[in-house]
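Shown here: the complex without one of its protein chains, the others still in place.
This part shows chain A:
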Amino acid sequence: MVKPQSFQAKVAEHIELNKKYHSLRLELVDPHQLEFAAGQYISVAIGGAARRAYSIASTPATKHAVELLVDIEPGGKGSTFMKNLKPGDAVEFLAPLGIFTVATEPKLLFVATGSGIAPFKSMLFDLLEDKKDQREIWLLWGLRQVEEMFWEEEWRQINEYYANFHYRLMISKPPGMWPLVSGHVDKELNDVALNQDWGVYLCGNKEMIAEVSQMVQNRGVDINKIYKEGYA
C-alpha cells in the first residue's frame, strides 16, 4: 500500500453532468504525480479541518490529475464545497486511501447505485482498456431517473468493443414508454450465472449493498469475495 500523503491541486475542469451529478478534474500541483490503485479514494479538505471522501473515477494510468464524481444533491458541507469549486481554485487532499480494489477472482460482477459508479469507472477502464483483462465482467448500475443519466457514451463504447464486458443501466423510476431496462439492479442479477468463481463488488446505497450481498451469497458467491464500499 502506497503511504498516503497530502497533495495540493487545482481545479482544471468542473462539469455539471446534470442537476444531480458533477464531474471535477483536479490537476496535481505538489506533488505533481499520484500513484494509486483503481478503486481507491481521496480525502478532500473542505474547510474547518473537515474532510470528505471521494473515489477516484480516473484510471491509475493518469498520474497527473484525478477525476471525481460528486453527487451535489445532499446539499451538505461536502457537496456544497465541491459544487462551488471553479477552475483555478486550490484544493488540498490526502491520497491514496482505501482498500477497495480488484482481486483475482476468475469472474467479476460490479453493482453500483448513483455515484457508486465512480470507483468502478476507474476499475473497469483500468481492467479493460489499460490491462486488456479477458475475464468475464458484468456491470449493473442503478439510477433513479432518466434525468440523472451520464457517462452513457463511455459505457456504450466499451460495452461494444469488449466482448467479455456486459453492461446494464437500470432506471428505478422511468417515465412511461421507457424503452430500456427499468427496475432495480437485483432483477438483472438473474442474467448473471453466479457461482463460487465470482468476485462481487458493491458500491452505493446501504440498502442495495445489503440486499445484493445476501442475494449473491444465496447463489453461491463466497462471502469473502464480496467487496463493499458504502460511499463514493
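Here is the rule we go by: a contact is a pair of C-beta atoms (placed from the backbone, for glycine too) under 8 Å apart; a residue touches a chain by one contact, two chains touch by 3 or more; residues count from 1.
FYI, contacts and distances are computed from a predicted model.
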item	value
Omitted chain (choose from "Ferredoxin", "V-type ATP synthase alpha chain", "ABC transporter permease" or "Signal transduction histidine kinase") - UniProt protein name	"Ferredoxin"
Options A:Met1, A:Ala61 or A:Ala103, residue touching the unrepresented chain	A:Met1
Missing-partner contacts on chain A, residue numbers	1, 3-4, 41, 43, 48-53, 94, 96-100, 228-231
